[in-house]
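In this view, the complex is presented without one of its protein chains, the others remaining in place.
Chain IDs A and B follow the sequence of writing; residue 1 opens each chain.
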Amino acid sequence: MPEANLSLYLLAGPILFAIGFYSLLVQRHVLRRIMALNVMGVGVFLLFATLAARADAATDPVPHAMVLTGIVVSVCATGLALALAHRLEAAEEDRADGGEAKR
Amino acid sequence: MSLAWIMALLLLAPLVAASLAFALPAAGRWLALATAAAVSFAVVRLAALVLDGGVQVHRVGGWAAPLGIDLRADGLAVLMLAVAAIIGGVVTLYAPAYLANSLATRGERDRFWPPFLMLWTALDALFLSADIFNLYVTLELLALAAVSLVALAGKRAALEAAMRYLFVSLSASLLYLLGVGLVYGECGTLDLSLLAVRSGPGPAMWVAAALMSGGLLAKAALFPMHFWLPPAHANAPAPVSALLSSLVVKGGFYILLRLWFEGLSGLLTPAAAQLFGVLGAAAILWGSLNALFAPRLKILVAYSTVAQLGYLFLLIPLAAGTTDGFTAWSGGLIFLAAHACAKTAMFLSAGNMLHAVGGDRIRDLDGVTHVLPLSAFTFGLSGMSLVGLPPSGGFAGKWLLLGAAIARGQWWWVATLLGGSLLAAAYVIRVLFHAFTRVAAPARSRPVPPVMEWTALALSVLAAGLGFTARGSATLLRVGAPWPSAGAGRA
Partner (left out) sequence: MSARTKAGRVAIGALSLGLLGTLVWAVLALPRGPSELAGRAIRRLPESGVTNPVTAVLLNYRAYDTLLELAVLLLAVAGVWALRRGDWPPGDLRGRPLVLSLLRFVLPVLMLTAGYLLWIGAFAPGGAFQGGAMLGGAAVLVLLAGMAGGARRHTGVLRAGLALGVLVFAGAAVAAAALTGEILRFPTGDAGLWILGIEAAALVSIGLTLGALYLGGRPGAEDDAGG
């Protein structure tokens, strides 16, 4: 990959990571914070993919495998976070209604 | 028994048990019992192998690093696995009675076992792994299991604590993963021993080290990244609090040690080491003070964890940069093992006492010895180890750390260690004062199943006597320790 392109891609990952990091700390809505985490994750994966593209001929398969694993783990974490957020919301509504937190 | 089968038992027994516990919910506690037996057996065999034959390396898949992933068992790994086996076994015995008392339906109780067994899998995998990306996956497995367990309590406070814990944990993991990426980009390998050889100072490595440490410190709840711990540990069910305080937070600390004393040992400057110590001291102070003034019992115990974790980080400045930091190293790690046992016993006995009196304030504990003498005694005995009275493991650990501090002339750590013990004594006595007051028995009390009391007591007796095993533990820890070092701190 040409030098200039490589530098561009190398920068893209950290930029995404920083954007996600900022949003995670600043945003208040839980859904946005989950999305911010995902953006951070994508930033990291982009860095890995760029590292794989440094090879001239065949791409480096190790970072690709790491990204695949990372994506799956990210999906699982997001799924759990969303279910937890749902459950919390239900608990808040029950509280507002005056009842006990129920499932 | 060959190494392959030992590793298979340690890693796959809990994993298979967890999967079966999910597929067949009613079988949960029996699967856990079988796992406890299998893992305990495997740990004993592994300890024998390591003491006889030195560091054991198993190449998963038959591929040598850097292509494959190595599982490495040295003295430290064996110690951690043993602690996990003990705590896991105790929780397995304690949990069924606890769950029957606190969760209304059978279905809810069965849901404890899959995440618990996955937690155990994650811990075993973490302690044995020698690959920094594999460690990331184990960290995630650990985090998701821990969060699921915290949320089991169902109360709003527990759910909020679980959410906060999840956010902190996931962002910490991403910081760590970013560091892994930089390390791979620079050194082309993910294996800890190869990194020890290939890593050197440079922008990428420094930033990577900072990122990975930052993430791991948050996971290990070192001040100031400790804020998520008290609510999570206080609102979780008692056995979960025990697991979190004794094992889960230690996972992050363990990886930190592996990085700074093995993989990236060339990067550990004296300034960085002292920084860890300063944060540790701050943790001791902050945690102890908060424990002293906490209104609720479990919050007190949780802040006590924050404080005790600070002691662990003191081992870094005391062991770094010398030709033989083994005294501090073994001291800190013996302290870790003792804390795991003592804190578990403390959370379990606290859970018992709170269940009996029906409240969660320390004031509610007045006179609880009339109804639960065993649990009150257990609390006191665990406190003994936390304070560091002989012959407890806490004493042995602090004694070694003190010795190292004096030998290196770092008097400020001596003051920290002694001051911390005084503060710990203060908050332990505070609870005992209420428990043992001469008032009549509490107005109302619920019965507590005996198994819950006896398991906690047994563990606290173990913690109290752990000092006697200090020499044996030190011998074990010598295997594969970073000293005597050849070059940049590797063995």
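To be clear about the criterion, a residue touches a chain if its C-beta (ideal position, glycine included) is under 8 Å from a C-beta of that chain, and two chains touch if they have at least 3 such contacts.
This structure is a prediction, so every number in the text was calculated from the model and none was measured.
Colleague: Which candidate, B:35, B:56, B:92 or B:148, sits in contact with the chain we can't see?
Modeller: B:148
Colleague: For the chain that's not shown, point to the residue among B:114, B:351 or B:442 touching it.
Modeller: If we include the chain that is not displayed, B:114 is the one touching it.
Colleague: Out of B:35, B:56, B:92 or B:138, which residue would touch the omitted chain in the full complex?
Modeller: Hidden-chain contact among the options goes to B:138.
Colleague: Looking at B:189, B:392 or B:473, which makes contact with the chain not pictured?
Modeller: For the chain that is not drawn, the touching residue is B:189.
Colleague: In terms of residues, what is the contact footprint of the unshown chain on chain A?
Modeller: Interface residues of chain A facing the absent chain: 3, 6-7, 10-11, 13-15, 17-19, 21-22, 25-28, 33, 47, 51-52, 54-56, 58-62, 64-65, 68-69, 72-73, 75-77, 79-80, 82-84, 86-87, 90, 103.
Colleague: Contact with the hidden chain only, please: which chain B residues?
Modeller: Given the touch definition above, chain B has residues 2, 4-5, 7-8, 11-12, 15-16, 18-20, 22-26, 58-63, 66-69, 105-111, 114-115, 118, 121, 125, 133-134, 137-138, 140-141, 144-145, 147-148, 151-152, 164, 167, 178, 182, 184-189, 202-204, 206-208, 210 touching the missing chain.
Heads up, the rule we're going with is that only the chains that are shown with their structure count from here on.
Colleague: Any idea how many Å lie between the Cα centroids of chain A and chain B?
Modeller: About 27 Å, centre to centre.
Colleague: Which of the residues in chain A end up touching chain B in this complex?
Modeller: 13, 17, 21, 24, 30, 33, 37, 40-41, 43-44, 47-48, 51, 62-63, 66, 69-70, 73, 76-77, 80-81, 84-85, 87-88, 91-92, 95, 101, 103
Colleague: In the complex, go through chain B and note every residue touching chain A.
Modeller: Spelled out, the residues of chain B in touch with chain A are 133, 137, 140, 143-144, 147-148, 151, 154-156, 159-160, 162-163, 166-167, 170-171, 174, 177-178, 180-182, 184-185, 190.
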